[in-house]
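Below, a portion of the complex is reproduced, with chain positions unchanged.
Order as written gives the chain letters A, B and C; numbering starts at 1 within each chain.
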């Protein structure tokens, strides 16, 4: 799984390198914006996937564990990450 | 807490009624859009707050409970809700 | 068109009233969040529609007009509205 995320990040990296070239070659602004949006969408999918893994490992361990502070920390992080994506507008 | 969310939703409801009036009275488009964005921001804060409550009640109960299917269901929902807000672009 | 936006806003208003009731009747948190997300999606479609109208009326008039300050103002607003929706994360 780790390998998969690493690979997908490398693809986004290549994608962004391509966008740099587009900018240097004076590509049409809207085409550049579309490519940036596509790269952002790919990043969103990767972070959703990583969150999924996190929920099914660390979060379960922390919540089933005996440390209430650890539990609170882990849940607070989920909340923070959600709030950040949610805070458009 | 329930009362608080209910009240905040009522405020958003009133806000949207005000936006309806703006549209009927031919307000400037950009002003209407700004008000819609403000209403959406208020809704985002409400849903973040509700998620927070949910994490600190149902999610803890389900994960500490003995039913793996229930656990999976609850974590799947968190993932789904995150993915939905995350799926811009 | 104005009538159409007004009607769609009224539907969202009714939708939010329904969500208030859900909260008062202790509906499941995730179901409430899903309904809030649906209301936000409806609002996004309305504001996209309003922007479309705006682009095809005020923006064209301003840009074809002779007042550079007015032109700048109108383009600045488009930029502002875009930036606001774009500023997630």
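Operating definition for what follows: a contact is a pair of C-beta atoms (placed from the backbone, for glycine too) under 8 Å apart; a residue touches a chain by one contact, two chains touch by 3 or more.
Just so we're clear, the structure is a prediction, and the values are computed from it rather than from any experiment.
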A student told that 3 identical chains are shown should find the copy number of the whole complex to be 4
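Everything below uses one rule, namely that only the chains that are shown with their structure count from here on.
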Starting from the mean Cα coordinates of subunit B and subunit C, work out the distance between those two points in Å. 16
With centres defined as the mean C-alpha position, give me the subunit A-subunit C separation in Å. 26
What whole-number Å value describes the gap between the mean CA coordinates of subunit A and subunit B? 21
What are the residues of subunit C that contact at least two other chains? 84-85, 88
Where on subunit B does subunit A make contact in their complex? 37-38, 40-41, 44, 47-48, 51-52, 55-56, 59-60, 63-64, 71, 75, 78-79, 81-83, 85-89
What residues on subunit C touch subunit B, complex-wise? 2, 5-6, 9-10, 12-13, 16-17, 19-20, 23-24, 26, 28-30, 32-34, 36-37, 39-40, 43-44, 46-47, 50-51, 53-54, 58, 77, 81, 84-85, 88
